[in-house]
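Showing subunit A:
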Amino acid sequence: MMIARWGLTRILWRQAMPATLVGSLGLWAYCLAWPDVMMARDPWPGLIVLLHCLLLAVLLGRFETPSFAFLYSRGYSRDALWGHVMLASALSVLAALVPAWLIVWTGLRSHLHDLLKSPYFPIMAPREAWVPLIWLGLYVLLVPACHYAWIRRAQPTRGSQGGNLAVVGVLAALLLGFDLVRRLDGWLAWLCGLLYAAVVVCLLLGGRSLHRSLEVRS
Partner candidate 1 sequence: MYLHLDHHSGEPIYRQIVEAIKYQVASGQLAQEDRLPSIRTLAEELKINPRTVVKAYEELQHAGLVVMRHGQGVFVSVNHGATPQSVRQKAIADMARRMLSEAFRIGASKAEVLRIIESEANKMEPEQ
Partner candidate 2 sequence: MSDHAVRTVQLRRDFGAVRALDGLSLDVSKGTILTLLGPNGAGKTTLLRILMGLIEPTGGQVFVLGSPARSQPAGGAGRVAYVGDRCEPPDWATPALLEGVQAGASRTFDRTLFREFCKRRGLSLKRPYGALSKGQRRWVLTSLALACRPELVLLDEPADGLDPAARKALYDALRDHVNECEATAIVTTHVIADIERIADDVAIMMAGRAVLHGPLDDLRENIRQVEMSGGISSPELGDMATLLGSTRQGDMAIAWVKCNGVSDGQLVRRLGPGATVRTVGLETLYLAIAEHQPAALAESGKGLE
């Protein structure tokens, strides 16, 4: 297994800072300010998460800049670099998500809106408690997807188009069908969960594989 290297992680974390800020400020603002009851199908958090993930992929995938040439020429293996990119992304996601979740879970949101004379709070507060979990589920799917897509874009000659279409297809189905999936019970729910996990793992492994042969040119 890869040993996490602090120096490398720190540089990548800082490269990803704009993405972290977008995701953090977006989600925290949403948590604090959204006046209605938060629901899984609200588009705003979804958009913020998507934007955060896209930015992560772009900022951690600028393979034509001198600083990336530097990082990639230190002697780390490609897989180690990929692992650290995923680690930096995970830290970025946690930095955005954990405070947002705390805002909800500690009752800060509820209390704030109660003070603002909102009719929904504190009554509806328990209903919202699991919504950040949905965001986590979105992140876990979109971070690998955006990284994969971004790396794939940089290497149009590699891999087959068919595989990409399949991934995009399943992804779209998962996201769009989420509402439907939520209401499933029993083995169907488990099957969807399995499919979700399989897609995430494929995206991670596929991304890692493409990353191995990525060209670093500046």
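Candidate entries met the following condition: all candidates are chains of the complex that A comes from, given by their letters.
By definition in this document, contacts are C-beta pairs under 8 Å (C-beta built on N, C-alpha and C of every residue); 3 or more make two chains touch, one makes a residue touch a chain; residues count from 1.
Being a predicted model, the structure only gives us computed values, none of them experimental.
Q: Only one of these touches subunit A in the complex, so go through 1 or 2 and give me its number.
A: So the candidate in touch with subunit A would be 2.
Q: Mind listing the subunit A positions that touch candidate 2 in their complex?
A: Spelled out, the residues of subunit A in touch with candidate 2 are 5-8, 10-11, 14-15, 66-67, 69-78, 212-218.
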